[in-house]
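One protein chain is absent from this view; the other protein chains keep their places.
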Amino acid sequence: MAHFTKATSLHDWLNQRLGIDTVRRVMATEYWIPKNINFLWAMGMVLAITFGLLLISGIFLLMYYQPNVELAFDSVNYTIMQEVGYGWLWRHIHGVAASVVFLIIYIHMFTGIYYGSYKKGREMIWISGMLLFVAFSAEAFSGYMLPWGQMSYWAGMVITNLFAGGSLHADGLVEWIRGDYVPAQAFLNRFFMLHVLLIPLAILGLIGLHFGALRIPHVNNQDGEEIDFEAEAAKYKSGDKAGSKVIAFVNDFMSKDMMVVGIYLVFFFYLVFYHYDFAMDPVNFDPADGLKTPAHIYPEWYFLWSYEILRPFSTDVGLIAFAFAQVIFFALPFLDKSPNAVPASRRGLFKYWFWALLIDMIVLTAMGKLPPEGIFSTIGLVAALTFIGLWIILPFITKMEKKA
Amino acid sequence: MKNSSRRGFMGKAFGAVAGVGAVASLYAMKRSWDPLPSVKAAGFTTLDMSGYKENELVTEKWRGKPIFVLKQTADMVEKAKKNPKELERLIKIGDAYYLVCLGLCTHLGCIPGYNPDEQSFLCACHGGLYDFTGEVTKAPPPRGLDIPPFKIDGNKLVLGEEGPEYKKMLEAGTTLRA
Partner (left out) sequence: MKKNKEPLILAIVVFFTLVTYYLVEPFAHSQMHKHIESEGFTYKDLPELTKQGDVARGKDLVMGAGACTGCHGIEVAGIPAPMDPVTAAQSYGVNPPDLSDAGSVFDPKFLAELIKNPAHALMVEHKFDVNKGQMHPMTQFYGAGGDLDQEVADMVAYFQSIAKKGEELTPAIAFEVACGRCHATRYNKWTQIGYKPTFKKKQDELAFDTKVLDYQDALTKYMGTLPPDLSMYIRSRGEHYISTFVENPQNYLKGTAMPRVGVSAESAEKVIEHLENVGDPVRHDRAEVGRNVMIYIIIFAIFALLWKKEVWKDLH
């Protein structure tokens, strides 16, 4: 039975009941982060801030959005964009953040791959991060349906068609997902539900898991050095802050994070006000029309690389390659057989593998948007095969790696 | 000892009961995602075939997709009879022959336009050309216009149901399942 005394202050009152001092110590002032890191380590905070922007802008969009096939387009483009005070601002923030969040996710992922931050006890950080990537992808896709423009409709048509499984002809599954034979009212309503409730809930839970997974193995550092966190923390607390290899999450790490966030927000708001077209495709400003296909159907840029893996092959092979691309990143910690958890620059063939993967994915991204004709279609095929090949050789080249 | 093993057994039994409830509710959730009966009913379109005029394209709607109906002239039927692949594509109701197909180009899903003088369909998007039976005469389309599942019912055509004539077309490879 806990013993309560008369509180001397509000802080003391809360502390007796919630243990806020302990919480602050554990979560902030004595949560140790390596000192040897660069600005790429701030991408987690940048993502958290971007997610916050999406959440807040989303709340205000939700107040006037109408999930109805007759009204959705005008509720977005007229009511929200023209009538609601600052409605246009929320929509631009929401649209741009939805695109930029993927840029940061990709930077965050490639940082993890480069520095080997998925190895030696950090596997769950990687896996929970990949689950977040999947959840964000689903969130982005479902959100893209909501303005009910031409791209919403046709992307919805094409992507849900994938579930027919090519020759398996699982039309029943596709119709089950859509709630209709074609994207229509039932489809819009359920994707609305997914976008504003179910997937955000999953994302919040996964963010908790992702943060929790960091706790025991600690954050990696720039040189893959194994740090004795207890000894270094003791050094820090004794006053030798300059000599210690660790820093406190608050204020030390936080101040650097916020510096990066500040610079990031300058870039972000520049896009919101002056360069939003890349995130809000012009084609989607035409209302959905099931009888008129747009001349070019392509997904948003962040899905292009996996779309291009699907496209150059025949239907069935394409679907298998596509499925492969969706899950293979999860297996990274287990396909990388090397004993070294150090930056790619100090890791034999893996160094080349990393840059090859990055460039290959950029090529796939570019080809995924271009019309699948002539030379572009050949480059796309080669890049798709390269992608699959890179993952197949990964266990072999990493096994050959010597202990550094 | 005895008590704890009993707790263990009851714990498992409770878990099983809870599991049954969870599975049952999953079933309910699955059912809630099913297309509604009204949506399914709207998935069948009945066409009265007596109203169409020869060589005049009419666009009907089935499951939100455009359906081309083209009643063939005697000339067209004569021409089609010379080529069994073309004749197979036509639906015979009474003495008349009809082309009934999805009005979406099999290349990238644009809607081709019909030219009654040339008796051909031209897809304006990428220049694909189809003849009056919906067979491809100029690439890029990989195959002729798809034929929707149909059932002949007297003088009527029910789209969405698979009748014996449609199944024969599937087997012969005349059309893919649209």
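Order as written gives the chain letters A and B; numbering starts at 1 within each chain.
Here is the rule we go by: a residue touches a chain if its C-beta (ideal position, glycine included) is under 8 Å from a C-beta of that chain, and two chains touch if they have at least 3 such contacts.
The model shown is predicted, which means the values in this text are computed figures rather than measured ones.
Asks: In the complete complex, the chain left out here touches which of the visible ones?
Replies: Those shown chains that the absent chain touches are A.
Asks: Check each of A:L173, A:A366 or A:L390 against the chain that is not shown and name the one that touches it.
Replies: Candidates A:L173, A:A366 or A:L390; residue touching the omitted chain: A:A366.
Asks: Write down which of A:A28, A:I56 or A:L103 is the residue touching the left-out chain.
Replies: Considering the complete complex, A:L103 is the one touching the chain left out.
Asks: Just one of A:F163, A:W176, A:F211 or A:F285 touches the chain that is missing; which is it?
Replies: Result: among the candidates, A:F285 touches the missing chain.
Asks: Would you write out the residues of chain A that touch the absent chain, in ascending order?
Replies: 35, 38-40, 74, 77-78, 81-82, 86, 88-89, 92, 103, 107, 222, 241-242, 247, 251-252, 255-256, 258-259, 261-263, 265-266, 269-270, 272-274, 278, 280, 282-286, 295-296, 301, 304, 358, 362, 365-366, 369-371, 376
The rule is simple: only the chains that are shown with their structure count from here on.
Asks: What does chain A use to touch chain B in their complex?
Replies: Answer in residue numbers: 169, 171, 175-182, 184, 186, 190, 290-293, 295, 297.
Asks: What part of chain B is in contact with chain A in the complex they form?
Replies: The touching residues are 33-36, 39, 43, 63-66, 104, 108-111, 125, 177.
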